[in-house]
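Complex shown without one protein chain; remaining protein chains in place.
== chain A ==
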Amino acid sequence: MTVPALTIENLSVEFATDRGSLRAVDGVSLSVAPGRTLAVVGESGSGKSVSALAVMGLLPGSARVGGHIALDGEDLLALPPEALRARRGGAMAMIFQEPMTSLNPAFTAGEQVAEALRVHRGLAPAAAFAEAVAMLERVRIPDAARRARQYPHQLSGGMRQRVMIAIALACRPRLLLADEPTTALDVTVQAQILALLGQLKRETGTAVVLITHDLGVVADHAEDVAVMYAGRVVERASAATLFARPEHPYTVGLLGAAPRLTGGEGRLASIEGTVPDMRNPPPGCRFAPRCPFAITRCVAEPPPLAEVAPGHMTACWRAPLAQVLGAA
């Protein structure tokens, strides 16, 4: 078993709001090994992006963060701000959904990649720019030398996201956090970007956390999956296991809610109701109010994330779900 690049233990993030405090992440534990992709799946408000921002130390000062986050064994939450800043863009990097707002419109693509190389690897300006062009070639930007001298508005959405990836990977990070990196892109460009991320991961051995709402993306591009709901991890497994034998009712519903290309039975499985108000979450299992399998215990007592099969964890009092089918 390889040593994980990233280990998150019992992470919690709490925000003070004018209507009381809100615990956006509540006891999340995750780990990613080098050269592997962990997909974190969930809908808006599930806490997946907040968890990633906590790893990067990019949450606003008002956020109260608890638990442990270790990058290659080093406790990130204990680092002083300057040291954390050095890790950011160095040992770990993050790319976001909207490359236009992440890039600086006043600098060329090449200058922005070169900046990372100067700051984190101490390269001289000319050497940094030459290396930046090489990085843009590496992310398969055609005619990279010319593109390096262009500004973000002169590039297409797909090309901008390639520039972001080049910046993120410029310093050979141990960990790459990708938050919905292709959600703003067209489907043919999405396929290019995800294929590129996979190739670069295999070449560099970087550990990747891929945050997405798209289960198809997970199936194609991740080895491991964590499903989040209302601030908690509700299921963790290899991607193959999760799709073949999901053991959390939320995962089951989510898999049925996405319409299939091959058509299929009339109505989609739909999870009735909406996600809970996180200022006042249900006391037991947070999915219980929407779960067709919920029993009294689910409403009263939060289920722990427990192993249901080797390497397969689920937080459900009704697991394994075979008993639900047996009773039906």
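Everything below uses one rule, namely that a contact is a pair of C-beta atoms (placed from the backbone, for glycine too) under 8 Å apart; a residue touches a chain by one contact, two chains touch by 3 or more; residues count from 1.
In the analysis below, contacts and distances are computed from a predicted model.
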Missing subunit (named according to UniProt) among the choices "Cytochrome c oxidase subunit I", "ATP-binding cassette domain-containing protein", "Molybdopterin synthase sulfur carrier subunit" or "Nitrate reductase-like protein NarX": "ATP-binding cassette domain-containing protein"
Contacting the left-out chain in the complete assembly, out of A:Ala83, A:Ala195 or A:Ala300: A:Ala195
Of A:Pro246, A:Gly284 or A:Pro303, the one touching the omitted chain in the full complex: A:Pro246
Chain A, residues in touch with the chain not shown (by the definition above): 43-44, 156, 158-159, 186-192, 194-195, 198, 213-217, 219-221, 240, 243-246, 249, 252-272, 274-275, 292-293, 321-322, 324-325, 328
